[in-house]
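After this line comes chain A, so read on.
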Amino acid sequence: MNDAASKDKRRKLVDATMRRFGHSQYALIETLHTVQEAYGFLDDDNLKYVAEELRVPLSKIFGVATFYHFFTLKPQGEHTAVLCTGTACYIRGVPGILSAIKKNFSVDAGETTEDNRLSLLTARCIGSCGLAPAIVLDGEIAGQVTPEIVVDRIGRMIQNDT
Partner candidate 1 sequence: MSSSVKIKTLTIDERQVGAREDQTILEVARENGIRIPTLCYLKGLSPYGGCRMCIVEIAGSPKLLPSCMTTVEEGMVVSTQTERIKKYRRSLLELYFSERNHVCSVCATNGYCELQSMAQEVEMTHVHFPYMYPHLEVDATHERFVLDHNRCISCTRCVRVCEEVEGAHTLDIKDRGIDVRIITDLDQPWGESETCTQCGKCVHVCPTGALIERGKSVGEMSKRKQLLPYLTKMREAQK
Partner candidate 2 sequence: MKKKLTLATLWLDGCSGCHMSLVDVDERLIDVAGIYDIVFSPLVDVKEFPEKVDVTLLEGAISTDEDVEMVKRVRKSTKTLIAFGDCAVTANVPSMRNHFKLEDVFKRGYLETTPGNSIIPDEKLPKLLEKAYPVHHFVHVDVFLHGCPPSADNIFYTLVEIAEGRTPELSKRARFG
């Protein structure tokens, strides 16, 4: 490991998780959680690093990382919108909301806009069915939304810091 990397605070968090589990192979998923939390996504360098530290084959770590939808191998945009697609949300208008976002911000589910301002994700259910339809904007849940409200709020969210 080079100096720059060893000084990397984020790498230390990853190391701490692996240490907590005695560098056991069983710690793989917990470690990937930490990597994603620290770096925002799972990049090749970290996958290789974790593979080596935990003595897990590369193909296995890649298999695990791509099996779980919580993990992402692509960097996220500056802002994220996670649209809940649970049953309650679905029957109360998710398809309309999704197409409104796609249309207004030219972004597909699971993708990031070209200017890297917005990542649009879908969640199978965020457990806020009482608030259906719900969307999580930069970590904050907005409930009982309509296509208009969502477009407005995302618009304001991604413009906030320009």
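Here is the rule we go by: a contact is a pair of C-beta atoms (placed from the backbone, for glycine too) under 8 Å apart; a residue touches a chain by one contact, two chains touch by 3 or more; residues count from 1.
Candidate selection criterion: all candidates are chains of the complex that A comes from, given by their letters.
Only a predicted model underlies this, so the values are computations on that prediction, with no experimental measurement involved.
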(message) My understanding is that every option belongs to the complex but just one is in contact with chain A. Which one, out of 1 or 2?
(response) 1
(request) Sort out for me which residues of chain A touch candidate 1 in the complex. (result) 44, 47-48, 57-63, 66-67
